[in-house]
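Note that one protein chain of the assembly has been removed; the remaining protein chains are unaltered in position.
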Amino acid sequence: MEVMALTRLIHHVQRVALGARTTFADGELVVSTDEAEGIMAHPALASVRLTWVSPGESARIVKVLDAVEPRTKGPGGAGIFPGFVGPARTQGEGETHVLRGAAVVAAGFLPRAQEALVDLSGPAAALSPLGATHNLVVEFTPAPDAGWEHVDAALRAGSLRLAARLAEAALDAEPDEIEELPSPSPIRGDRPRIGAVTNLQTQGLFKDVFVYGRSFGSSLPTLLDPGELDDGAVVSGQFGHPALKNPTYMHQNHPVVNELRRRHGHDLDFAGLVICPEPVNQAAKELVSAFAAKVCAAAGFDAALVTKEGGGNADADMALKMDALADLGIEAVGLYAEMAGIDGTGPSIVVAPEKATAMVSTGNYDHRLQLPTMDRALGGDEFALVHAPATSAFEVPTAVVYCALSPLGWGRVTARAG
Amino acid sequence: MANIVHYINQFFAGVGGEDSAGSGPTLVMGPVGPGRRLAELLGPEHEIVATVWCGDDVASGIVPAIIDLIRSVDVDGGVGSDVDGGVGGGVDLVAAGPAFTSGRYGLACARVAAAAHDAGWLAVASMHEDNPGLDEAGATPVVASGEVARRMAPSLDRLAGAVTKLLRHEPLTAADGRIGKLARLTVMADARAAERAVDLALVRLAGDHTATEIPLPRFDQVTPAAPVEDLTTAMVALVTEGGLVPDDNPGALESARATRWLRYPIGNLDALMAGEWRSIHGGFSTAYANDDPHRILPLDVGRQLVADGAVGSLFAEYFVTTGNGTSVANARRFGIEWAADLRHSGARAAILTAT
Partner (left out) sequence: MLLCNLISIAERVGAPRIVPTRGIPYPTGDPSLTPEAEKAWRRRLLDRALEALATTVHQPTVFEVPEEARA
């Protein structure tokens, strides 16, 4: 049985500009500054500044917060980003317009957000998905008396509305590509049934992930239709570990889900997607892990690709979950970034599974990169990690490069014994 | 011709056994003890220009002094030529051991080789795989020796082979007897991680139960300390990796990937007031800790324990770092420094809170 749930209408963004009107034609996205500022306006924000930066430029974005791919399902969003832009109603069907090659990127100081950077050229550009996108950077000045949690919420809601509005400009354009996306098959066939288990780092303010507009922190694992990811049901408010975070952009383009879709009906059957919170205590981690394994068993998984978000304590969620899956006879493969030290000789995983030992490496968190000077920087004047001007040359651990060790499997960086 | 400096301990230098284990580092020109056989094995193309020996009790703690001695060969010795045949070069390679299973000697060999590597020389150590010093070599190569000194001859054969190969600028592999950690090197894979993960799942489902990109990590064996005999007279220290610091973070403790630890006085305090202390840890939501710092550092109850006579006293400072993406090498160093400092200060136990 082949269920076609969602169609992505892909518009490739090749050129960008700011202008008087928001338009999309012949691959050029023009954004009205006035309109965009109006969309971002919020009592918690005194002002916002909008700037495009494009691949290949001598430019750096620091203090990178969330990133969103422009998408819409119709005028006014028509249900996109449910719980934020649209009402909290289930999505994942019909057609969704995608401005591929563009992103709305909030950048600036938030307390407890770990310093993160994106380079648009040089060696770090290839390590981040945003190194290859035209980025509409939203810088901001908080209102004088605004609480930081309101600033955070205003940026999130505004960025999502702005992303929906940009995609709306392409509603009448002929798509460059049309992607018919299969839904996971509930029927067992001849092929192995492989699914995704995606942990979301849900640890409270500034370290939270939202599903249908609500914090997922106190929830139990659940099946989610992959099309719901495409329509923005999962939104990130999580600003820890830049290289190990999963911004909204990555949930919209979930690499493991896309790979399972690509191979569905060929060498495997896509069995489903289970999302799980990463709670902050051992007992809850054990409950969530056991529960996730039961959901996977009920959905008929033969194997699960388990992904994490965050640093060391998220490894505990991984280990517990992979072993819980193994206990139910489900083969688990974990995607792990390694924390092997600068010279690569440290124990690379904080806590490894005991039974389910299949792991894919997304690279060494501590590996050092030499970054060159840039002509301009957005998001701030200083790169806080090294207290240097944001445009200067410095050495950084891969850990600070946005999504460079993507737990969702975006990158090609890996580590090997040598 | 290549110039080699050989590091050995006091015993193999022929100076003495345990009675001489406290001797400081000494430089001798030319090969000494096992170095003579090593020089023969290396042949005329290579020369052991000097030997540095040091007592086992002190060597691992004074590695910089040992390196300085080797450097003095480099500068003053001015012996011969460098690998490329030019005149006036200095030391090309530092070889340490074989240390067999001797723990102190192995630790010294590993640290000397690692420091020599950091100083820019080629370096290799030789010891048995079970030597507890092995991990200290870091990414510097170590080749296997026999278990005991009776296995000197084959151990030197292997060390000589490793030296020769390193001087040809070829990497050592398991075939050369290389043991210990192999560094995890960052490379670009042909396919994205998501695609490789699906491939790995299919390989596993097809019956391969061991395939993986990451071997299971090997952690240190920790030997538990003996219990404290009488806590009612003991000084107890409070320490934490929870990133709790004075509100303005005067020591600039990092919120992640800490490279340092700090100490702050609490001897005159009975409690930690909200607003005066703050956790800068980047790995968890710190609102709870900032509302009541005792959730990270239990000073209030610590004072109760002293008042009730359950412990003798509290150490007058607490130690703090941030355990968030902190490398094991740094964390191990913090632990060693904390333990040494506390022991020196007379503390008998430490209560470590971890987030």
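To keep things simple, chains are lettered A and B as they appear, and every chain counts its residues starting from 1.
Rule of thumb we're sticking to: a residue touches a chain if its C-beta (ideal position, glycine included) is under 8 Å from a C-beta of that chain, and two chains touch if they have at least 3 such contacts.
Since we're looking at a predicted model, the values are computed, not measured.
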Inset, instruction - Write down which of B:Leu231, B:Leu269 or B:Ala316 is the residue touching the left-out chain. - result: B:Leu231
Legend entry - Identified contact with the non-displayed chain, of B:Asp68, B:Glu147, B:Asp247 or B:Asp292: B:Asp292
Inset, instruction - By the contact definition given up top, give the residues of chain A that touch the hidden chain. - result: 203-204, 280-282, 285, 312-313, 315-316, 319-320, 350-352
Inset, instruction - Spell out, residue by residue, where the missing chain touches chain B. - result: 219-222, 224-229, 231, 236, 240, 242, 284-289, 291-292, 294-298, 300-302, 304-305, 310-311, 349-355
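We take it that only the chains that are shown with their structure count from here on.
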Inset, instruction - State, to the nearest whole Å, the distance from the C-alpha centre of chain A to the C-alpha centre of chain B. - result: 37
Inset, instruction - Flag every residue of chain B that touches chain A in the complex, lowest number first. - result: 135, 138-139, 171, 181-198, 200-202, 204-205, 210-219, 255-257, 282-287, 323-325, 327-329
Legend entry - chain B contact footprint on chain A (complex, rising order): 112, 114, 192, 194, 203-207, 240-241, 255-256, 258-260, 263, 267-268, 280, 302-305, 310-313, 331, 333, 335-336, 338-349, 352, 357-367, 397-399, 406, 408-418
